[in-house]
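One protein chain is absent from this view; the other protein chains keep their places.
Take a look at chain A:
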Amino acid sequence: MTTFTPATAAETLATVAWAAAEETPLEILGHGSKRGIGRPLQTEHTLDLSKLSGVTLYEPAELVLSAKAGTPLADIETLLAENCQQLAFEPLDYGALLGGEKGKGTIGGVLAANLCGPRRLKAGSARDHILGIAAVSGRGEAFKSGGRVVKNVTGYDLSKLMANSWGTLAVLTDVTFKVLPAAETEVTLAVRGLLDDHAAAAMALALGSSAEVSSAAHLPERVAARVAGGSLGSTAATLLRVEGFGPSVAYRIAALKDLLGNAGPLEEISGETSHSVWRDIRDCAPFADGLEKPVWRVSMAPAQGHQMVLALRMQAAVDAFYDWQGGLIWLRMEHGDPEADLLRALVRQYGSGHATLVRAAPSHRAAVPVFEPQAPQLAALSARLKAEFDPKAILNPGRMA
């Protein structure tokens, strides 16, 4: 049992090249903050990238930041905030949900897990902001892709391919992200007391308006009490976030109030309360309960999410809330069984989508496919692609299987 902690890209390359030659598997780790996601690994050796750290380029006027893959996300977010900028895709922090520390995680992990948050609706996820990478393939070869500019179609976009690959294709050594100005003002409009179907209709109406809503979530009754220190109370809250320059935000909030005046009682939430509401939704705080009850993260067409949940409730005890206009569904299975087959059949029945078991006991994660199984042709294509990057299956073997 050896842990390698390279401090340079060259040392990382040497380690992986050695492992490739020995055909000995490695677990690839940053801070390990998302180690509990995916099928449990049993590898003899660990490649810990947390020493491969540091911002190597940050040019605010060019909207670009490069860092070594093991750089703490928290450091990067602090640096960006000092310049009134941000990672607009709002990477979520799994720490509390998975029973770990808050504020951990590396920038490489952000890409490998394709993290995002409530602003995904408008701004995309990590895959939409990655500009370039340097990495070491499972063949033990260093390669790069992309660059440091936004407009770039030179060659295949292997940078995007790293998104959601969970360290199974290559070991990232350097990443370059597009960064964006942080909004000057943020105000959230809450419609209170709606049932799921009415909330879905209200969110569709708001997103179909020109109010440029950047995030839309629905916290059903009782779940609402579990964000922002209980400051919303327990009545269901359908939340619409509007961001931008002050006069524009005021105008758009007024427009939304006109649009949704008949939907239910309205409340305006601003300042730190608004920030903490969205941070808690982002981090799935309502289910960060210190328990091991299975938690699913389901992505579907927004208008169909609540229909699937209604059908699921007929057959299983679940607690649920919605982000992304209803298209992201967080589910906690109250009786401890993941009910994977039932859930996935319903997701298919109500359109397309995918369900990821983000929290579960190791025994469940070993028995149930954590990531959505793919159709046979697509699964075969993905397997061929994996083999082209990691023919000896030495990088996080089995984690996504």
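Assume contacts are C-beta pairs under 8 Å (C-beta built on N, C-alpha and C of every residue); 3 or more make two chains touch, one makes a residue touch a chain; residues count from 1.
Methods note: contacts and distances are computed from a predicted model.
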item: Name per UniProt, for the chain absent here [options: "Glycolate oxidase subunit, FAD-linked", "Acyl-CoA dehydrogenase family protein", "Xylose transport system permease protein XylH" or "Glutamyl-tRNA(Gln) amidotransferase subunit A"]; value: "Glycolate oxidase subunit, FAD-linked"
item: Identified contact with the non-displayed chain, of A:G54, A:G208 or A:P265; value: A:G208
item: Touching residue (missing chain; options A:S33, A:S53, A:S165 or A:S214); value: A:S165
item: Identified contact with the non-displayed chain, of A:R120, A:R279 or A:H364; value: A:R120
item: Positions on chain A contacted by the hidden chain, ascending; value: 2-7, 11, 14-15, 17-18, 20-22, 51, 59-64, 84, 114, 116, 120-121, 124-125, 127-128, 137, 139-145, 147-158, 160-161, 163-165, 169, 180-182, 184, 204, 207-210, 212, 244-248, 250-252, 255, 299-303, 324, 327-328, 351-354, 356, 371-372, 374-375, 377-378, 381-382, 384-389, 391-392, 400
